[in-house]
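The complex appears here without one of its protein chains, the remainder shown in place.
Up next, chain A:
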Amino acid sequence: MASRGTAQRPNGTQGKICQFKLVLLGESAVGKSSLVLRFVKGQFHEYQESTIGAAFLTQTVCLEETTVKFEIWDTAGQERYHSLAPMYYRGAQAAIVVYDITNQDTFTRATTWVKELQRQASPSIVIALAGNKADLGNKRVVEYEEAQAYAEENGLLFMETSAKTAMNVNDIFLAIAKKLPKNEQTGNAGTSGQGRRLVESEGQKPTSGNCCK
């Protein structure tokens, strides 16, 4: 179950807390910001403003053994903002690539994002593919099977989601949380901004995340 806010366990001795940097990518208006808003605040805005540059939010989810704190970067979708994207996905441990099931082009765009991540991002990155706006089933053009087959081929987590109805929104974040490695390297979770090294160079091994105690 996802918890609201940035609730942390009242006393640090219960389980460990891990921080992970997660980035959302995908064509604009597929619902990236809406997914984050639903996940973090449980809300849905019909007139969600477009994202320029990027936005940052955090949310904590509790697994059985551990508490996972996501540091979420929600990016601008327009192709032109592409040049900014590496700044956000660099050093990320997880990514959700979003498309809109009612628009084929957004799916194509999602596949190019996946390729870019596989080439450029950290090799251990956990990638999830989200087919959003699943509430618009009657306008569907991207078939579930097609996307699922693609996801399997590429080793991605896959779910169809709806930020509007909340379907699978918590679940997809939870599935990512479960898949993320939580045992490497002990760090101190208290220090904030572990996932922040946005401008570090390619070669540098990210020290971020995986900072459990």
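Just so it is clear, a contact is a pair of C-beta atoms (placed from the backbone, for glycine too) under 8 Å apart; a residue touches a chain by one contact, two chains touch by 3 or more; residues count from 1.
Keep in mind that, in the parts below, contacts and distances are computed from a predicted model.
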Mind telling me which option in "Dynactin subunit 5", "TBC domain-containing protein kinase-like protein", "2-oxoisovalerate dehydrogenase subunit alpha" or "DnaJ domain-containing protein" is what UniProt lists for the chain we can't see?
"TBC domain-containing protein kinase-like protein"
Taking the full complex into account, find the residue in A:G53, A:P86 or A:G155 that is in contact with the omitted chain.
A:G53
Could I get the residues of chain A that touch the absent chain, sorted low to high?
28-29, 46-58, 71, 76-78, 80-81, 83-84, 87, 133, 135-136, 139, 164, 192-193, 196-199
